[in-house]
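To keep things clear, I will list the structure first and then write my remarks on it.
Every protein chain but one is kept in place in this view of the complex.
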Amino acid sequence: MTVKQLLHLDPQRCDGCGDCVTACAALGHPARLRVRSSAANPGANGALACCRHCERPLCAAVCPTACLQVGSNGVVLPRPERCVGCRLCLVACPLGGMVFDAQGKAGKCDLCLELGRRGHPPACVASCAKGALQLVDLGNQSALQRRALAEHRGAHLKHHLGGGPSRAGGA
Amino acid sequence: MREEIMMAAGETMLLIDQSRCVGCHACETACKMENNVPPGPRWMEVVEHESVDAAGDVALSFLPLNCRHCADAPCIAVCPTQALARDGLGLVRLERERCIGCGECLFVCPFGAPQFGEDRLMQKCHGCRERRARNLPTACAQYCPSGALRCATPRELSHLVRTSRAALGAARAD
Amino acid sequence: MQTPEVWSRHTELVLMWGCNASAAGIHQEIGYLYDAMERGARLIVVDPIVTAVASKAHLHLRPRPSTDAALALGMINHIVSRNLHDQDYLERHTQGFSQLMEEAGQWTLERTREVTGVPEGLIAQAAEEYATHRSLLECGYGHQRYTNGHRTQQAISALAAVCGHMGQPGAHCNFMEVGAAYTGFLNSARVQNPPGADIKKTRLISISHFGPALRAAQDPPIKGIIKWRGSLITQQPDARGMIEAVKGLDFLVSIDQFLTDDTDWSDLVLPACTIFEQWGVHPSYRHQYLQLQVPVLEPQHESMPDIDFWAELARRMGYEAYFPREWTGLDWLRLLLPDDFPLEQAMHPHGPVRLPERFCPPVPNWDGNFQTPSGKIELYSGVYAERAQRFPGEWDPVPRYVPSAESPDGDPERAARYPLLVVSQHPATRTHSQFGNLPYIQEIEGPATAMLHPDDAAARGIAEHDRIRIYNDRADSHVLAHLTRKVLPGTVELDSGRWIKTGGNVNLLIHPRAAGPRDVGDGVMAEYDMQLDGHTIPYFNLLVEVEKA
Amino acid sequence: MRHVVLGAGPAGLAALASIRRADPSARITLVSGEPGPPYARMALPYYLSGELSGRLLYPHPASWYRSPGVELRFGDPAEELDLPRREVLLAGGDRLRFDRLLIATGSRPQLREAPGIHLPQVHTLWTLADARRLRRKAAGAQEVVIWGAGMVAFLAAKALLAPGRRVHFVCRAEHLLRRALDREAAALLEQVLEEAGAVLHRGVNLAEIRPGPGKRCRVLLTDGRELPSDLVLVALGVLPNLDWLGDAPLARRQGLLVDGSLETSASGVFAAGDVAEVPDCITGEPVVPALWSVAVDQGRVAGLNMAGHRLSCDPALRANTIVFHRYVVATLGCPLLQDGTVVHRQLDRARRTYRCLVLSRGRLVGAILAGDVTAAGYLRTLLRRGVRVADPDEVWEAVP
Partner (left out) sequence: MRRFSAEEIRDLVVREVPPAGISLARTPLPTKTTWEDRTVEVDRVVKTACSRNCYDTCGILAYVKDGRLLKVEGDPDHPINRGTLCVKGYTYPQRVHSPDRVQHPLLRTGERGEGKFRRVSWEEAFDWICERLHALRERWGSEAFMEYLYSGNREFLGKQVSGRFLALFGASKLVGSF
């Protein structure tokens, strides 16, 4: 099974500096992600407007010319020659993933596949000094959250049957 | 620590009693067997946590983590396709045909409940809707050997907690 | 064995010794333990590892592995010094208390702490609490898996006797019943030795010393084995030696459900039925209920029920007379069970049934009588004294702490080269080598991992999840490191039961030796007494060094 | 299970994909009245303008349709529905038996009688054949008259506006796209169109078309003016393709009435796309949205339900884009609702951007974005959810 990866923005760490947006735009296309300032946005990933590379992408479903396709690696990519600029994908995507260039052609995050092939992280991730933007895979993310929660709860464990290990000791 | 969750508008709720859990993982395989869940996604996962106090003593805690069917569920709020909704029993219901696999729910769920399997769409604990509609305990509760997971009406659970406290109190007074 | 329905209702304190109740026998131990604790019973756990059940305890004593006998003797000495022992019980139902105290009297709290590493205050508190409550001593196998394991059990049992915590509801010393107690009512002889057959006594091969025995057996050597219901290569110590021994066979037949380490070395592999595809009978070795196993499914694929296989092989080898073709498992079952056994009561849709009290009384030894020559608890045992003559160094009439082989105390020279002692838990997710191949289990277990104390790891430059090599002069095993204070400094935990071909097997590293109570020599024997000779493999006598791979 | 899907537009193709996924053993016949493989009608203006090559009009390669159990009947439209026998009669004479039927026959251009409407200079733009014909005819055309000012007219204009060519809109209303846009948004769009060579004739209608001079014709307007024209396009809107159903007992008003699962009044017969009348997401009123995105969604849900699922289709949320060259307008929900609404407008003439939020009883009911439509997807979600909005500024702040 290919592990699904996507960008995650940790709003606790993001200070809205915009380095990620600059780094993305520096690749020679309009920035393919946008970030709200963390103060205005308490929601987890909602601060990030970027493609989530959905398994059943709404953008691709609505595209009249089948310009948008899910690749075998799970990354949703446009075929620019097919794009007529109708923006139906932009309206359909609830996550702000679609970005149009000056020519009116659809563009979107490709997780920096080319950089990935050379072993580098996506430009936005590399640019984030706060470690707020990360490329995560869904399975690991779930496990991480669960461990973090257990850590949070573990410190407060009391044993109603008697009070936990009051004393322990050994070599 | 007792934690009350999964208030079902119908009849029963699930009590997760962390003080009884020994991390045996039986609920995990029971859940997978009951729901024929393929390897990979873990609707229920028991996580162990180790902490060390100032004296160097080690304490372990075990936390069974499934979907808590939160009353104010963040996953419902962020799901862009309304694939998640509250059903008549009060459970957070996933309509898989609406799921587009965007992963939004995972990032807002504090329990890591959303799981992604071979088809890369979300799946999770459904709260044993059918069992609870028939007033049966959830599979994890029915099959838990340590009594850490219990599914009953709030009245029954409250009685259970009170009687065990009373017994403990009586024993200590001896 | 006092049955849990009784002890859980009456005990005031459970002293769980060498027993990871959260992983093994979880229903008896955890379920009934919580029943007792809900009633207010206290829990004291003795285990070098912080197991889940230890984390639930009021007191947790963590002796250095294999020093448990010293701990028990120290507790006895402290109890007697505080006059908390049961003089009346000792006088009426035991013998040899003074000889016991000659030994135990040397175990001051200070000396006990020095040997075991358990703080003196904790030893004293545990001893006092144990002595002054209606206390159940629940023993597991952990402390027995050393060459001194029989001595340790001897000492722990003495602790219960000194306090008079025997034969009373809620107060007893529970440890594993060896076979005979719960299977004694079955007509094994009637099945194994058919009347009229010419059956000769043959030589005996020790299962606990199987590898050496295979190599040592002469006149004739062992040349053919049919292997079933066990893992010869995964689960015996010194897997390499075992493989060498197997190479000398003319043939090895494996009856297995999966392609295991064993089948790789087999000449013929036969498909085994699971428990859902055949008849059987299940006496427990700890609880007192008997169950029958009935075929639930047709044999899957071409698998064959075990009984059918042996009967068919026997018929083809010329023993048709003793294996009637028309007999099903049920007929064999009738032959095995006593004629007056209520078969219908124990079988689907009925059952289970309690065994008759004469085989397993719910409150054993309630009358203060014991199955010893004197009828008393022999704190000084004449039988042991006699065996101490025959097997010097293996036995003592009174419990003593003797350092176990291949441990820091028992073999300092080796410990200088391989300073870490391996404790090999049985994880909840496996029974020995079984279940680990199933996807549901694999996703819970993850890759093979060893627990290392952070101090030991730091000294070796090992970080969490580093790939490490655990080795000694016999072999090595590659696993991931998990840094945790659940293990004591100087010890490594590596679960038992990982397959060699999928990595992380611990038995590769273990020296093949049998743990007392008797020296089994090369494993080829003429006589064997289950009660006195019962010996096991000291799986935890293992010193290693660890490095980053 | 035998499925027959009538129509190979967005709804029909989405249904085909869904049925195939949900029931790999299904037998599916896809019927299309048009010859040749299914193409994207939405993209015809781009083909006509030359922006898109003809081969890219086809969303799927031939191999996409080729799968076990799928049969294609192109150029053979359905002519009759025999409900009692559960058969569809095709024009070619074949009868197709079905267990589940999807009617997704789409719509056709609305025509209106007027003197001269049958002259050779008069065309419609709806099918690929239309587009091919127009491509030839438009080659040398300098003056084009479009009768109508709705979405179809706009699309035609978009295809035909080119340097050296004037395109006249005959527009009965005060402004273009009266059903979709408010005055402010329309004005911005009109400005862009006018700069590209469009001429708007507001508040008038077409009275007559007269032949000549030469290859040209003359369009007479109701105010008496006369427009010489190389080409006349009739673009007065569309009607659901339901005539073929004759008096088949299927409940209908403007379109076929369907329940939440998109099943019509006849069991096992579903409808999706431009023929289905469904409740509007905002008003709850029955509508025939005739929108691409709605058709895709309905096709998907209808297909799954045909294959045995029990999904309910969301009420139609009207969301559309109007693109002229690089200028984009998006309309969402019901921005033209009048009763009890509060409208918040922000217009920046210099940058030619405009955005408006329409609230009703504290909830967002519609929005129009012009010039910058970045927020469209986000607003669409707010509309779908019926989110309460206390302060419109909050909405704009929340847009990432």
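A, B, C and D label the chains in the order they appear, each numbered from 1.
Just so it is clear, a contact is a pair of C-beta atoms (placed from the backbone, for glycine too) under 8 Å apart; a residue touches a chain by one contact, two chains touch by 3 or more.
Keep in mind it's a predicted model, so treat the numbers as computed, not measured.
*Asks:* Considering the entire complex, write down the shown chains that touch the omitted one.
*Replies:* B, C
*Asks:* Using the touch definition from the top, which of C:Thr183, C:Ser381 or C:Thr449 touches the missing chain?
*Replies:* Looking across C:Thr183, C:Ser381 or C:Thr449, the contact with the absent chain belongs to C:Thr183.
*Asks:* Tell me which of C:Tyr146, C:Tyr401, C:Tyr440 or C:Tyr471 is the one touching the absent chain.
*Replies:* Within the whole complex, the residue contacting the unshown chain is C:Tyr440.
*Asks:* So one chain is hidden, and I want to know which residue out of C:Glu91, C:Asp267 or C:Glu386 touches that hidden chain in the complete assembly.
*Replies:* C:Asp267
*Asks:* In the complete complex, which positions of subunit B touch the hidden chain?
*Replies:* On the subunit B side, contact with the omitted chain comes from 24-26, 28-30, 32-36, 126, 128-131, 134, 136, 139, 142-145.
Definition applied: only the chains that are shown with their structure count from here on.
*Asks:* From the Cα centroids, identify the chain that ends up most central relative to all protein Cα atoms.
*Replies:* So the chain nearest the centre of the shown protein is B.
*Asks:* With chain centres taken as the means of their Cα atoms, state the distance from subunit A to subunit C in Å.
*Replies:* Here subunit A and subunit C have centroids separated by 51 Å.
*Asks:* Rounded to the nearest whole Å, what is the centre-to-centre distance of subunit B and subunit D, using the mean of the C-alpha atoms as each centre?
*Replies:* Spacing between the chain centres: roughly 47 Å.
*Asks:* Give me the residues of subunit A that touch two or more other chains.
*Replies:* 46, 94-95, 159, 161, 164-165, 167-169
*Asks:* Two or more other chains in contact with one residue: find those residues in subunit C.
*Replies:* Each of 34, 38, 50, 55-56 in subunit C touches at least two other chains.
*Asks:* Could you pull out which subunit D residues touch subunit B in their complex?
*Replies:* Going through subunit D, the ones touching subunit B are 304, 309, 311, 314, 381, 384-385.
*Asks:* For subunit B, which residues are in contact with subunit C within the complex?
*Replies:* That would be residues 19-20, 22-26, 28-29, 32-33, 39-40, 42, 48, 50, 52, 56, 58-62, 145-147, 164, 167-168, 170-172, 174 of subunit B.
*Asks:* Using the touch rule from the top, collect the residues of subunit A that touch subunit B in their complex.
*Replies:* 1, 4, 6, 8, 43-46, 52, 54-58, 74, 94-95, 138-139, 141-147, 149-151, 153-161, 164-165, 167-169
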